[in-house]
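As you look at this complex, bear in mind that one protein chain is not there, while each of the others sits in place.
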Amino acid sequence: MSDRRIPEVHPVDTLNLLHTEKLIFEQGAPGRSGASLPPLDVPAIDPASLFGSMARTEAPLLPEVSEVEVTRHFTRLSRWNYAIDIGLYPLGSCTMKYNPKVNERTARMPGFAGVHPMQLESTMQGALELMWRLEQCLIELTGFQRVTLQPAAGAHGELCGIMMVRAYHTARGKSPKKVLIPDSAHGTNPATCAANGLEVVGLKTGADGIIDLESVKAAIAAHPNDIAGIMITNPSTLGLFEEHLGEIADLVHEAGGLVYMDGANFNALLGKVRPGASGVDVMHINLHKTFTTPHGGGGPGSGVVGVGERLVPFLPTPIVEPLADGGEGYRLDYDRPQSIGRMRSFFGNFGMFVRAYTYMRELGGEGLTKATEMAVLNANYVRALLSDVYSLAYDKPSMHEVVFTDKRLKKETGVQTLDVAKRLIDFGYHPPTIYFPLPAVTGGAGALMIEPTETEAPETLEHFCAAMRAIAVEAIADPSIAKSAPLNTAMRRLDETKAARNPKLRWTPTT
Amino acid sequence: MSDRRIPEVHPVDTLNLLHTEKLIFEQGAPGRSGASLPPLDVPAIDPASLFGSMARTEAPLLPEVSEVEVTRHFTRLSRWNYAIDIGLYPLGSCTMKYNPKVNERTARMPGFAGVHPMQLESTMQGALELMWRLEQCLIELTGFQRVTLQPAAGAHGELCGIMMVRAYHTARGKSPKKVLIPDSAHGTNPATCAANGLEVVGLKTGADGIIDLESVKAAIAAHPNDIAGIMITNPSTLGLFEEHLGEIADLVHEAGGLVYMDGANFNALLGKVRPGASGVDVMHINLHKTFTTPHGGGGPGSGVVGVGERLVPFLPTPIVEPLADGGEGYRLDYDRPQSIGRMRSFFGNFGMFVRAYTYMRELGGEGLTKATEMAVLNANYVRALLSDVYSLAYDKPSMHEVVFTDKRLKKETGVQTLDVAKRLIDFGYHPPTIYFPLPAVTGGAGALMIEPTETEAPETLEHFCAAMRAIAVEAIADPSIAKSAPLNTAMRRLDETKAARNPKLRWTPTT
Amino acid sequence: MRYIPHTEDDVARMLRVVGKPSVASLFDHIPERLRAKRPLDIAPLDEARLLAHLGELGAKSRPAVGVTEREGAALSFLGAGLTSHHVPTAVDMMLMRSEWYTSYTPYQPEVSQGTLTAIFEFQTMVSELYGLGLANASMYDGATAAAEALMMAERLTGKHKSLLSYALHPHYTDTIYTYLRSQHGHEAEGYAPCVSFGKDGRVDQGQLSAALSAGDVGCVVVQSPNFFGVVEDVAAIAKLAHDAGALLVVANAEPLAFGVLQSPGAVGADIAVGEGIGLAIPPSLGGPGVGLFAARPEYVRQLPGRLVGETTDKDGRRGYVLTLATREQHIRREKATSNICTNQGLIALAFTIHMSLLGRRGFTELARINLSLSEHAKSVLTKVPGVSLAFTGATFNEFTLALPRNAFDVVKALAERGIYAGVSSRAAGLYRAETPPSTGGTKLVAPDDRWLTLAVTERHDRSTIDRLAAALTEVLR
Partner (left out) sequence: MRYIPHTEDDVARMLRVVGKPSVASLFDHIPERLRAKRPLDIAPLDEARLLAHLGELGAKSRPAVGVTEREGAALSFLGAGLTSHHVPTAVDMMLMRSEWYTSYTPYQPEVSQGTLTAIFEFQTMVSELYGLGLANASMYDGATAAAEALMMAERLTGKHKSLLSYALHPHYTDTIYTYLRSQHGHEAEGYAPCVSFGKDGRVDQGQLSAALSAGDVGCVVVQSPNFFGVVEDVAAIAKLAHDAGALLVVANAEPLAFGVLQSPGAVGADIAVGEGIGLAIPPSLGGPGVGLFAARPEYVRQLPGRLVGETTDKDGRRGYVLTLATREQHIRREKATSNICTNQGLIALAFTIHMSLLGRRGFTELARINLSLSEHAKSVLTKVPGVSLAFTGATFNEFTLALPRNAFDVVKALAERGIYAGVSSRAAGLYRAETPPSTGGTKLVAPDDRWLTLAVTERHDRSTIDRLAAALTEVLR
């Protein structure tokens, strides 16, 4: 290559300051580095002298770039993302509420972020106290007996919860295998059962969108003495309150099973319903949904699990307890013979505990109740502003989210859910959750699951609904626009089929 | 207005996630607030009872929005900005080098950020020591006797420096009024003189771009016994080293004047030239240029001023001194009878001191010298890659920046500097400084003043030069493109004339 | 070097393109007599050791402001030109977005709408708070803003004499004199004599009208609330000034006061200047702050500093640009209204964000909280034996106590107990008993060395005020 290098450049490679970005591996030059390492003040050891043939001979192909290039690369990449701080992010079932900035500050306090999990308990009292206090807040909110903080996300909480259900039955010398799960459930519910060696018995959503008592009765009757329990999401992923929860719990309990509630949608219930006092035996909560720990582009989350009396002995180890001798302070209790064991290393996603606790203590009981009230009001407001244009999946009162289908739109214009979603991007919005939950997508319909959360102002919802309406109107005039959307973005519709057909899952150098 | 509010929306109001943004005053709703205030645990006082008619009766028209709206507003606004962290920012004379992230961390350490300026000196020893150490580093770099940290920016440093020059003459019973200033000087130089009641004697740049000795001689001769000094920028804003500085200093000193060096371009000289040891009596340095304190969208900066022996008595008060009695520690010395006085409240832009000191200590002497070397290499590299297409303003070797004119381009295509600048935006770059310095814009030419700084990799410069070249090529084919640029941005060319003709300088509510 | 990307290969290749044999040769044209004679002697540190070194330096101070006292911060009642309020975390989190802090002056509006819009909002807020229709994009700080205001008034009135309130923050007074000396030489103080204050802590109106009577005064500068915390009767002063053909500049180091007080503009100020640091960022040893500058709109051509104005782009969309630059140094050079160039942009942004968060309602409520706590503190502290109020005038969140003995000694004793009790007006760098400013022939009340000025804000509550009272009682015993 010549010394004088003038690459080809095109103005279209940048759209409004957004640059087409090479992978970090494709940048830089051999030998360049953004590291700042200390000088070695002891003799240097040659790895080969110690490890022989186990010594690495060629360094891994990591990038070779300066800090400047790294900062720019990730700053620029970040600008390709939509985010809550940019606008409404109405992803149903994900509770994309505003993440308070103060959370980020408390989580970074040296007395939290700097604590190593293997320190002596006496040197981590603040961390233990925070975990204890967080658990107390969660107990106050849920009505459970205890709450384990170990699970790393909702699905991990489900795993933990169902493991406790299994352990409970085993301890009683039983091994029922069936778990009732409605078809509206999130995919993690059945997958969790499978991971626990249990079998799913499907419950079909009733005509009104909620679980009907008769179908539960029938399922129980069909599997005598084999009901491990039920997994029930409340409010359901259709945004509806499972009004028969009490009776269902009675039925399942009578059949010897336990009631697992998927609490992913707990944001609809703060101060309104205490599941632990309503027949539920075990429930996970996503701290990254209801309690504002940031979603982080896909985690980390935290899937804490509350349990009623029956399941307390089976909680994972360790759990935090106040010092036994009445002294001030806390300890970790590992001595729990019936425990299901450890769900992971160390104690859970502690950084999320600090954030969730910060949030709860800022709002307090009244504020948390108001959060739920306004979340439900917002969902119903969106419903009121859109239900003349989009088809409501079910007519029951909405809780924290509302699910529409594209039935009418598709019939009238050929424009379907995916197109609406992509066209919303052109209006400056992240699309809602689409093609979920299953009961809403029967008969080839597409579902739009809209969860506005309480942190959105009415004007924002009005603007969003105006965009949704404009899309519907535009679809009648010219369906091709939505079908080729997004149009205002640097990246157009991506070919997902191609990605799966010939998977390219890492960068490889071209030589 | 109806309760059911559906605004008009247009997809064109957003371009690739960048939303057209209302002013914060135009958002929200009456009574809304993003404040988090403590409860009052003492009796509430009614202002009217204390202040009578001086009590405010109507609250100021501040925004009425939640934290969510504030965060989104400023996050979204920020995305309308170009910045160093997005790409090359070749603004000549501004030294837009990378701002190390570690600076931001040290400046926020509680032992720095939390210190109040009126604390007892005994309780702010760390801050005083940092100021002392920073001064020592600056002395090492510049060869001066002392450095005052008080001035808040370069222009403030100039003011301070020229005040000292005046005080020096006054102390010797003189009051010369003339300051020699070359036409390439930044506007702050003459403005500073005016603010000091001094008169500017212009020096015309020689044919080779640097100050020629004869013109200095002539100017001195023309104003016998009235030469207060000279203000000389080195390297000059043309990116050229003032090779006759030594002789010029001799001439000015002989004439009884003092030599002020504008050190805005000190990034070209680290480890290479110590002005304090080269005949310069006083010089300001922009910590926000050479020493990486962030430019902050237009400040805060810091314009520290170094002085040789002659001016030490006139330094502003206070200055930091080691404890007199040989004890460990530092004190503030206010007892300086010849001092020009205070330049501002408190001690200067301390937050910038922490950042600049952090930077200097990370690089160390060798690293700082390398910074200068690579800054100069980069400027010369850009020069080599562009001088066949753009006209070099002067042929002398370049230091930290290179100045081109649009002479050829304009003649051949009609496309001029402003168009090139705006078209660069379409290629993803912030334009260079344009139409400055004056010697380069004679005869209707437009100047492009390109300062790449040392933190740019050669590939980045190559990409930038490719864009510059593409613009020139495109201008020949179709000059109208550049003339209507930028084309790829959410905001097109703005009408500056209109803004000045009918100034609207604040928001006012529409009723 | 992680910030300098050049590898050896890069350098070699670039030199070939440039046509130079070595890096050193790029500097060949620097004459020998100007070259540095030895390499720089500054030791480098890797990031971890760098942080440790700075951390150790930081640990040598005891901050006035922190999250908790357990983290080492004192209980502080310091004000005196910088009253730190609790600035919500959302502000600093926003400042850390590099689009804000790694951009510069918005010369190119098409790629700077963020900064330009924010400045336009800032101008609007300053204009609102000070009740004057025009505000600029910021000055260095309150003191330089005051000096620039005085010079602007000189230009507007053509008169070179000003009057300064002796209850103006001494740093402001000093800065004004520094600026004036650069215009008028050592006789500067004669150009701006001080006017004393009365038992109520306010400007002595009798002295003031006497000093104004000759009609040679172009401008009167007062601070409200003043250095002692006392609220001036701005309306009355404005009348006196205006009647004598002078302009009134009101300085202010605590904009929050105007949540409960009439704005300077509403009661007659022609120019108002102030300091916003306490509502923007942590104290940071007093800098960077942000100088606020507002004036009557008709004075716009004489205004120092940058201005952002509204306009439209080619497609008719609303946008913002730097405007009226013909007042400024880069166009006007020696004819400019000021030499200011870089100002305090990022701190102005912090101020703007905080004002947005507080909002109309929160700002007023916060001001009331400050007022109420301060009044409560007055009543508690004046119960300490021997302690009384130094002045009878009304105050906002700062007030001055008369102690039974030297206030500086008391401050030292309380600092040892972890309490930064306030400021003695005779502390270093403030009022100098030996060298009072020019009196212009009038008598000045020398600030008493038993006066202690302290600020009480939302950072305090009943119990911290009680702690101060208890400690003060103990120290005075």
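In order of appearance the chains are A, B and C, and numbering begins at 1 in each one.
By definition in this document, a residue touches a chain if its C-beta (ideal position, glycine included) is under 8 Å from a C-beta of that chain, and two chains touch if they have at least 3 such contacts.
Note that the structure is a prediction, hence the values are computed from the model and not measured.
*Asks:* Could you tell me which shown chains are touched by the chain that is not displayed?
*Replies:* Even though it is not drawn, that chain still touches A, B, C.
*Asks:* Check the options A:207, A:477 or A:505 and report the residue that touches the missing chain.
*Replies:* A:505
*Asks:* Kindly state which of the options A:318, A:439 or A:479 is in contact with the chain not pictured.
*Replies:* From the options A:318, A:439 or A:479, the contact with the absent chain belongs to A:318.
*Asks:* Looking at A:206, A:256 or A:271, which makes contact with the chain not pictured?
*Replies:* A:271
*Asks:* Since one chain isn't shown, list which residues of subunit C touch it in the complete complex.
*Replies:* 2, 47-48, 51-52, 54-56, 59, 66-68, 70-71, 86, 88-89, 93, 96-97, 357, 458-459
*Asks:* Against the chain that's been left off, what residues of subunit B make contact? List them.
*Replies:* The missing chain touches subunit B at positions 3-4, 17, 28-39, 65-69, 71, 75, 100-102, 104-105, 109.
The rule is short, and it goes like this: only the chains that are shown with their structure count from here on.
*Asks:* Between subunit A and subunit C, what's the gap in Å when you average each chain's C-alpha atoms?
*Replies:* Distance between chain centres, rounded to whole Å: 46 Å.
*Asks:* For subunit B, what residues touch not just one other chain but two or more?
*Replies:* If we look for residues of subunit B contacting two or more partner chains, we find 28, 32, 36, 67, 71, 75, 79, 82, 85-86, 98, 100, 362, 384-385, 455-458, 489.
*Asks:* Enumerate the residues of subunit C that touch no fewer than two other chains.
*Replies:* Residues 3-5, 10, 13-14, 17, 46-47, 50, 67, 88, 90, 98, 111.
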